[in-house]
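Shown next, in structure tokens, is the structure this report addresses.
All protein chains but one are shown at their positions in the complex.
Let's turn to chain A:
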Amino acid sequence: MSTQQTSDDARTPGGALKEAESRLHYAVRELSQASWVITLLSVLVALVVGALLILATNPQVQATMGYFFARPGDFFLTSFEVIRDAYSALFRGAVYDWQAATPQRAIRPITETLVNAVPLILAGLGIAIGFRSGMLNIGGQGQIILGATCAAFIGYAFQLPLGAHLLLALVGGALGGAIWGGIAGVLKAKTGANEVIVTIMLNNIALYLIAWLLRQQWFVQTGSNQPISASVDESARLFGILGTGFRLHAGILLAIAATIFVWWLLERSTLGFEMRAIGENPEAARTAGVNVPKATALVLIIGGALCGLGGAAHLLGTEYRLAAGIAGTLGFDAITVALLGRSRPLGTFLAGVLFGGLRAGGVLMQAQTGTPIDIVLVLQSVIVLLIAAPPLVRAIFFLPHPDGSPRVRRRRRLRDQQAAEAASEPAPTQEVSK
């Protein structure tokens, strides 16, 4: 192919230029097909949208807008300062704080990011397994709640030696999530019930279950009637791995291990192959001898266990006490993390760290610059929106469609046709016609 092309070029004037152009097109097309480029561009667009919203709601900027024509410089300078302050605070809160009083405080933000990322990664992996197997597990929230509830109860109600206690609490958490996911899994496998509906309903049941449990004295064991449980014992807590002053706990090691496990499960194990097969085409999988009901149930059981583990790590590592809002929005953030990570283990890990960072940075941004923390939610939402719609990102950045847009395709076909004609005709004729 290449030799033919060079011989063509040699004969066709301007061929070299054309070839360079097509190479560029090719490179751009390749690039725009790469998912990480879309992801990066989505983050960029989200930051721009966030910046516009910050500007629109900032009273200082509004004030300078009032006399824009009298002194436009003020508007631009203030806008620049506001955006710079907000985003640098976001960065300082998430990665490295160069304004901190002590070196310890300076590196604390990145550890906070990881603390936030732990439950997101674990639950995100649980959701991702479902996505890869063609199942929409919307029940992360309920599975996290169950995981946290079981882990908490084991954590303060039992007296066990160091190590064994933590292990049992973690296993209990994973089991809680597995049961909750398993209900949906078994129902789907046995009766064909839609897992989306079942998992959403199970979220509500989990919410009322925890609200009821927190009113039972045998459960909370605090002696007060506030709906919050006792603290888990020291022996059941995920130990800190950086010493005092840092909240980073062993949960991050758990998250790394889980990421590797999920990679192995999906890419290397027979079970994972079966799971992916039922995601691609259940009929074909059945024909190929896969036990579809069993694999279906296992997807949601394993996914639920990972979500439960996420809830357990969140409780045993950072919160220590169970309250009705323990899961916050983790279950739904986990879905977006899995989406952003394109349901790949490493992608989910990195997406979890990104979202954890946005959360950690949002705190500092709100406290220091008064920028509402809701901006972080907007950033997350815009990122996911764009990830889910790659053509939109390509349209914004004028990137070519991976298969070629209709116009490009027509032009390419025309060029191919011309080239074919040129090749079929003798070279001198072409020169004459030129």
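The rule is short, and it goes like this: a residue touches a chain if its C-beta (ideal position, glycine included) is under 8 Å from a C-beta of that chain, and two chains touch if they have at least 3 such contacts; residues count from 1.
Rule of thumb we're sticking to: contacts and distances are computed from a predicted model.
S.K.: One chain of this complex is not shown here; going by its UniProt record, which of these names is it: "Acetate CoA/acetoacetate CoA-transferase alpha subunit", "Actinorhodin polyketide putative beta-ketoacyl synthase 2", "BMP family ABC transporter substrate-binding protein" or "Cytochrome c biogenesis protein"?
M.R.: Spelling it out: the chain absent from the display is recorded in UniProt as "BMP family ABC transporter substrate-binding protein".
S.K.: Quick one: say which of A:R23, A:R84 or A:R105 touches the chain that got left out.
M.R.: Of the candidates A:R23, A:R84 or A:R105, A:R105 is in touch with the missing chain.
S.K.: With the full complex in mind, choose from A:L114, A:L364 or A:L399 the residue touching the hidden chain.
M.R.: Here the residue in touch with the unshown chain is A:L364.
S.K.: Return the single residue from A:I179, A:L242 or A:A324 that touches the missing chain.
M.R.: In the complete complex, the chain left out is touched by residue A:A324.
S.K.: Tell me, which residues in chain A touch the chain that this view leaves out?
M.R.: The missing chain touches chain A at positions 65-71, 74, 93, 100-101, 105, 112, 116, 208, 211, 215, 225-228, 247, 314, 318-321, 323-326, 328-330, 359-360, 363-364, 366-368, 370, 372-374, 377.
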